[in-house]
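The structure appears below as structure tokens.
With one protein chain held back, the other chains of the complex are shown just where they sit.
Up next is chain A:
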Amino acid sequence: MLKRYDAQKENIISAGIDIGTSTTKLVISRFSLMNMAGGTHMPRIEIIEKEVLYQSPIYRTPLLTASSIDIEAVERLVREEYISAGIKPGDIKTGAVIITGETATKQNAEEMVHYLSDHAGDFLVATAGPDLEGIIAAKGSGAYEFSKRTGKTVANIDIGGGTANAAVYRSGRLCGTCTLHIGGRLIEFEDSKIKTISPPVQKILHQWGAALKTGDSRNQPIIKKLTEYMAEVIGRMLRKELHQDDMPLLLGHEPNWTENIECIMFSGGISECLYQYEKADSSPAQYDDIGKTLAHSLRNCGELDSFNWVKPKETVRATVLGAGTQTTEISGATIHAEEDELPIRNLPVYQIRFDNDLEKGLDQIPDAVKKAVEIYDPQKEGQNFALYLTALPYLGFRDIQELSAVLLKSIEAKPLPNQPLVVVLESDHAKVLGQTMKVQESQQSIVCIDQIKVEHGDYIDIGHLLQTNVVPVVIKTLTFHQ
């Protein structure tokens, strides 16, 4: 009987967990991987489909005190949601935990994400960083997709409880990011009285000479003036025209795109106030803050009027969907990865540019390794790092041998030279390079993967080898707010 030729296929389960200023949510999805190369080619494994299997209700982020997260409560919540979704932590092959907004400023934020990534799944990645939040939200909201499809310049502004994270895309290419201290929870109420005012807002009020303090009534015109001001600041940020007075609201760097924005899309909790996508019963969390007022101000802001408003695909769940479905990449299918060493987490990336000149590149390697040790492992405690080789010229077999020898020699400068040598390549050479290094130094454990684009200073996590001989890779930043 004739058997149809089936391409190599595999399904993996991914989880996304978003711990935000106001809310915490979780999403479980399934990725279908398939060999997209023809039978006469080397395999090329791609994610061909992403299906969301389960979405949790939107919970209030459990806090112990104003400045610390209740780690146990978050873990309990995650475990219960896994049960509702009908999956075990061991089923999860990839995904990301992201800590966003003001939650990332809590004392135990870092502990929180690392704890969860260790306990909630085999290969769940810890991520944080305001730029990354913006990027992930833009992918979850559909802004990235929209820009790719239309070729337009789109800014996605994800406004949650604590921060507004903007990411600008044009034709699917990231142009820049910017984060502001603008969110629904910057002023909280209780019993129609002001319960808290966050420090950036206090600074603004101070600049205005306005006296607003906790315990005051919520019905004050200055609050509306404040949300209107916030909406204007967003408009100025999008035009890269922030005033000196606006600076207290800026978190991190100024807008760093050069393009003129055509369309804007809002996601996050405030976007939910604008569009109401969620069912009434899906959110047990209740808010008593300036969120709704802020949404109203955005809607009526003249500064934002001139942009073309595009409705998002997701509102409050954009970030968690982005974290669950848009963070995983798949390596090339011909790689050299020793399963005993996987998964590898939180590996900083040190980039070595060859500028299409092998000799020049080879000369740089020993110094680059020394510098990488200085930067990432100043205490010589053995923090490993990945070497990322880019702009390689065409490499013949003898070039590979030479490159391999130089790499092996250079890593002797590491405090623990025996730890796995992790090499990431842009071009498709990982298998031959890994194999050559193994032949030259059989005792050295080696993880050599390719067809991954990272940036200098990013962190990467490399997951277990899948059946299709690829590894899931998550590229991220890991900057916790000060």
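One rule holds for everything that comes next: a contact is a pair of C-beta atoms (placed from the backbone, for glycine too) under 8 Å apart; a residue touches a chain by one contact, two chains touch by 3 or more; residues count from 1.
By our rule, contacts and distances are computed from a predicted model.
Visitor: The hidden chain: which UniProt name fits, "Ethanolamine ammonia-lyase small subunit", "Amino acid ABC transporter substrate-binding protein (PAAT family)", "Spore germination protein" or "Indole-3-glycerol-phosphate synthase"?
Guide: Checked against "Ethanolamine ammonia-lyase small subunit", "Amino acid ABC transporter substrate-binding protein (PAAT family)", "Spore germination protein" or "Indole-3-glycerol-phosphate synthase": the hidden chain maps to "Ethanolamine ammonia-lyase small subunit".
Visitor: Of the listed residues A:48, A:222 or A:439, which contacts the missing chain in the full complex?
Guide: Answer from the full complex: A:439 touches the omitted chain.
Visitor: Which of these touches the unseen chain: A:103, A:315 or A:334?
Guide: The single option touching the absent chain is A:334.
Visitor: Just name the one of A:67, A:171, A:276 or A:418 that touches the chain not displayed here.
Guide: If we include the chain that is not displayed, A:171 is the one touching it.
Visitor: Of A:232, A:262 or A:428, which one is in contact with the hidden chain?
Guide: A:428
Visitor: I need the residue numbers on chain A that touch the omitted chain, in ascending order.
Guide: Contact residues on chain A toward the absent chain are 3, 5-6, 39-42, 151, 171, 334, 356-359, 393-402, 405, 427-432, 435-436, 438-439.
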